[in-house]
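Before I ask anything, let me first share the structure, which is written out below as C-alpha cells.
Removed from the display is one protein chain of the complex; every other protein chain stays in position.
Chain nomenclature is as follows: A, B and C, assigned in order of appearance, with residue numbering initiated at 1 for each chain independently.
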C-alpha cells in the first residue's frame, strides 16, 4: 500500500492566489496584538505564514511562524515576545522565493542608522536584475525574496537621510508594491505609482494604521481614513503624517481582479464596496448572457455575491446547490488507484435533492485551468441536473499576473488556448458565458474600458501589462541561484 | 502586559455542539483511507479529535489524533499503520469524559474471544450507574467515557456468542446511541430503540458502509442503501447482512434538532433532505412572523438556508450583510482591557455598505445563551441598519440535551428564564420571533406535533425527555471519580 | 542515496538492560518534584519513558512522557499538573509490553473503593496465564504490560479491605516484583518473596520514601532507613508504617547481576556497596587470572571499578586507553555500504598514544553476544596494542533472564554456545578469562556459592531459575493478542 500525500490537484492549484496582506500600527499599547487581529482579518490574502516586528522604543522584536494566525500568533508567549506600541505584520502565500521561514516577512535589516523592518504586498518585476547588480557591489542576500532587494537598495543608497534613501530605493523598483515599513522613529507606507495593490489608512484612537483592506480596520473597530494614493509615500512619526509623491502625476491602474476575487466582500477598496461590485457583476452578467433555467447556484464561496446579483436580475431562485466543506486542510490523500477513481469530493458536494431534474445556472468567479470547473459540472450532472449552464463573473483569463498573484504560466490558462465554444465543450456545459470586458468595467461603475489608457490593470484579461517586466525579458530569464535547497 | 489565551467567550460557547460522527466500511482495500474521507465529510459533527481502527485479517491497528482529519489522518505514515480492508472511525467533540487521547474513540478491548472496537455517537444516560456496578464486580475503567461501559457489559455478559453478548449489553443501555463496531469477523451497527441519532447504511462497490449522514457516502461516491432503523442491530460479515430488533416495536423519536442545526445541509437523514427542510423552516417562519423590511440577512453559516426560504416567502432580497471569517482557530487572544474594549469581531463582520440605512431581518437557527445574538445585533446596528428584526428558525430552547449534545445547563439557556419579549429586549432588536413547535413539525412534513406521542425527540424545546435519565436522577448525581486530572 | 536509521547494532543491543526504577514519597510538599529528582537518580535503570502519579488529598493526577526525566518532567507546566504531597513514579526501559505511552507506568485504576496507582520493577512470569483467566471472567485489558494483571487481580479479589485484596493479588504472582503503590490513603511497597529486585526505605524530614536504590535517596539528601525485606509488604499511612509478610519465611535470592552491572556504583543494595563490590570483583579476577601486561584498561564505563581493583591487585597501571563519547543518542546512521565499512566508532575510541606498543588488559563487566567485545578488541589492536588480554568481571552468561532484564534469547548468548577458548578465538584476544562463580560469591562476601540453595539469583550464569516460569512453559508459549499494532 503506497499512500501519496499530494496537494489536492485540481481544486487547490486551479485558482488564482493572492499572496500577501500587510498591516501596521503606530502608537497603540500592545501593538503586536492589534496587528495579530488585523492579519487575522487579512488571512484570505495569504495563509501560509506570517510575521510581526514590533518596536518598544529601544529595540525591535521579531516573530515569524508558519501556519494560520489564529494558531500561531495568538499564543501569549509569542505576543509576550513582541512588546511595544509600534508594530507591522505580514501574512503571505508564497509568490517569489522558496519555502522556509527565511522568506517570511517582515524583513528586517540593521542599517548604519538603525533597524528597519518592511512588509510587502505585490511583486517587483526587476528584482533579480537589480539583485545581480547589487551582488556585484558586494551585497549578500540572505533570502530568495524580491523584497530583500529593496533593503539593499536602501543600504547602498548614497542619500543622506533615511527617507531620502527609502525614496531613492523605491523609485528604482518596477512592478507592484504596497509597502509598510517600521524604523526606530517612523512607520512608512508606500504604493507603486500605478497603485496596483490596495493600501488603506486607518485610525484607532489616534494611532495610525496602514493595511491592505478595510476589513482589517473593521475587526478592531478602527476608522477608515482614506486609501493611500497610488505613488504616495506616507511617513508617520510621533509628530504626525507627511506625504511624498516621488513619481509625480501618473494615471493609476488598480488591479481589477481584486474586485472579482481577491478582496474580502466586506472591504471597500479604492472607493468601491467589494460585495456590491460583485453583485453588479452578476447583474451585468445576467443582462449580457441570460438563460432559461430553474435556479442559480453559486460555486462556493467566491461565486456567491455574483450569483445573488445574477439571480436577482434574472428573476430566478438563488439556491445552495453545492455545499462546501470548510474543514479541508492543505493536503489530502489520493491513496490508491481505486480510491482515485472514486472521484473524491473533498471540498464540495452537490445537494442532490435540490438539484435533481433542474436546469441549473452555475456562477463562478473565473476559470483558470478549467479542471475544477470540469469536476464541479460533472458533480452537478451526477446529482441529476437536467441542464447545466455556466456563467463566469469575469472575462476569460488569458495572461499570467506578474504583480504578486500566483498564476499558472499563460499556456496553462484554459482561455489562452481555447475559444469559449471549445471551453464549453471541455467543461461539458450546455452553455458557457463570460462577462465582457466592458461589462466588468460597468460593474465597477465605469462607462466602459478606455482602450488607450485603461482605468485598471486588467493584464490577466487583456495581456496588456502596465509596467516593464525586466526580469522576465532579461537574457537569462531563469533564476539561477547556487542555493536552491533550503530547509530548517 | 498579561495576555490570556481564552476560548472566544461568547461566540464559541454560545452554540449547541453535536459531538460525534461515526463511519465504518467492511471489505474495501485501504479501508482506513476510505474512513478518513468519510470522517472528513463528518467533521462538522466533531472537530476535536478522531480515531480509526482497522483490521487486516489477523490484527487490529489503531490511531488516535487530536486535530482535524485533514491535518492528522492524511499523513501517509499514519495510513500506512492502518492496514486492512475493514475499518471504523470516529470524530468527536467532547461530551462526557475529560480531555486527552484516552477518551478518543474508537475504543478497543481484548475480549476472551478476540478484539473488538467501537465508535459511538450519542450519550448513555445510565452509564455511571452501571459503571459503579461493574466496578463492584471488578471491572477497571481506563477512560472516563460512557462508551467504555458498553465494552465492560459485553465482557461480563454470560451469553455464549459474541452477538448475544453485544445485544445483552446494548439492551441494558439507556439514552441515545448510534454505534459502529468491528470484531475480527463482523462489522456491527446499532441504533437505540428511539433512533435519536442518525445512522445510515451505504454501499461502495459491494462493501457495506455504516455512517452518521449521507454526506459521508457522497464524498466517496457510495450508494445510499437505507437508514439503519431505530432499535435495529445490523451484523455484517463476509456472508452478508443480518438484522436484529431486540427491543421489538417502539415508536421512533429522531432528534428534530438534527434538521435545525446539526446535520449537513446536503445530507438526507431519516428520509428528509436537510437543506430543503431548512428552507421549509424559513418559509414557515416567514408565514408565521412576517415583517416589513428591506433585506433578509443570514447569520452565517447555519442561518443561510432558512434565510433563503424566508426571503423567498417574504418576497424580500436575500443579501450577505454579514461576512464570516473562515480562518478562525480554536482560541484567540483578549490581550488587554484596552483591546477587549475594541469589541473585536473575530468571526463575523457587518458589510456596512450593504446594510447602511436598511431595515434588516436577521435569520439565525437558534438562541442558546443569547450573547452571540447580542453581539451580532450590535454589530449590525453599528453598521447603520435602520431597523433590526430577528427571526429564529426553531422554537425557544428551554432544556438541556442529554443525548450527546453539548448544551449549557438549562438555567443558562436564555429562553429558560425569559419571555420572548424579555429576550427581544435583551438582544436589542426591533422585533423577535421564534418558529412555533407546530411550525417546526410542519417544516419536516408532519401536520403538527402529536402531543401524546411526539414524532421526534424535541426535549430541548419541550423539556419532555423520551428516556429515563438514571445518572442525572441518581442520589449522587455528580460524577465523583478519583482521577479527575489526566494529561499526556 | 538510501539512509537507514538503525539502532546502533552491536554496541546498543549487545548489553543487558535493566528495565525499571521506582520511587515514591508520602507526606512531602511538592512530592512530584521530589519524585522527579529521585527518578533522575534512577535514570540508569530505564531511559525510555517515565511517569508520575500524585495525589493531593482529593484527586489523583498523572503525567507520562517519553524521554529523559531531565527533558520531560522538569518543565514547570508538567509539575504544576502534579499537585499534592504524595506521589509515586516510574522510569522504564521496555521489557514486556509494546511501545507507546499506554505501557508507561505508573498504572492507575479506578476501583470500587477509589483510585490506585502502581509502579513495578521486575517481571511477572505468570502474567499472561493469569490474564487469559481474567479475560474469561470479563476483565478488559488496556495495556500489554504484565503489571496490569496485578490491578485486575486486586479488582476481582473477593476480600473485604483493600490491603487484603492487594495481598490476595500479589500472592498469586510469580516472578520478580518490587512494587510501589499509591491509594487515596496509603503508599504501599512490596517485594517478591525472593527479593530478586532491590527496594529500599528512606526518610526525608519525616516523609517515607520507597525507591529502587540508595542513590535516589542521596540526590535529595534523604536518610537510608533499611532495605525492604524480601517478601515484605509495607503499608504507609498518615499514622505510620506497618509490615506484612504474607509469604512467611523464604530464603531470599537477590539478583547478583545488580552488583555486576545494573546498580549505580554509589548505591548500597542489600547491605553492600556496589563500587566496593565491583572493586572486589576485580581483585578476585586478578587473583584467579593474572597476566603479564603493561596496563589495565577499563571498557568504559561499566568496567571501570573492576579494572581499578584488578590494576591494584595486579600492581599494574590503570589507564584510560578507551575514551567514551557521552553524547550518543538512541539511534544512529549507517548510511551506505561504504560508510558501514569505515567501522564507525560512535561510542568508544582507542587512545592510540596511550596504547601503542603496550600489552593491554581490558576489563569488562560481561559478554553478551560478543559483538561489542570483538569491535573493541579490534579497535585496541588497530591502535597498536602489542597484546590484548580480556578479563570479564563475571562468569559466562549462559541463560536469559525472566525477571525484568531485557536479555537476548539464550541461543544468542555467546557463552551458551562456545567454550571460553572458542570465545577467545571469536573475540580475537591473546587470553580471555571470566570470574568463577565462587569468585563472584567471594566478591560479595560469601565464602562460596551454596549449590543446594544459592544465596543469590544467578540464573543468567547458572540457568537455575528460582521461580516457576509459567508463561514460558505454557502450551501456547507465544503471546497472541489481537491488537499488536498500537500507536499514538
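Everything that follows uses one rule, which is that a contact is a pair of C-beta atoms (placed from the backbone, for glycine too) under 8 Å apart; a residue touches a chain by one contact, two chains touch by 3 or more.
The model shown is predicted, which means the values in this text are computed figures rather than measured ones.
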Going by the whole complex, the chain not shown touches A, C
In the whole complex, not just what's shown, which of C:58, C:171 or C:349 touches the removed chain?
C:349
Of C:26, C:318, C:441 or C:465, which sits in contact with the chain we cannot see?
C:318
For a quick check of understanding: of C:203, C:218, C:387 or C:406, which residue touches the chain that isn't displayed?
C:218
Can you list where chain A touches the absent chain?
59-65, 81, 101-102, 108-112, 114-115, 132, 135-142, 151-152, 155-157, 184, 481-488
Which residues does chain C use to touch the chain missing from this display?
1-5, 29-30, 33-34, 36-37, 40-41, 43-44, 47, 68-71, 74-76, 79-80, 83, 204, 215, 218-221, 264-266, 268, 273, 275-276, 301, 304-305, 308, 312, 317-320, 323, 325-333, 335-336, 338-339, 342-346, 349-354
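As a convention for this text, only the chains that are shown with their structure count from here on.
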Check the residue numbers that chain A and chain B use where they touch, and answer same if over half are used by both copies, otherwise different.
same
Among all other chains, pick the one whose mean CA position is farthest from the mean CA position of chain B.
C
Just the number, please: Cα centre separation of chain A and chain C in whole Å.
61
As a quick test, compute the distance in whole Å between the mean CA positions of chain A and chain B.
36
Could you pull out the residues of chain A that touch at least 2 other chains?
none
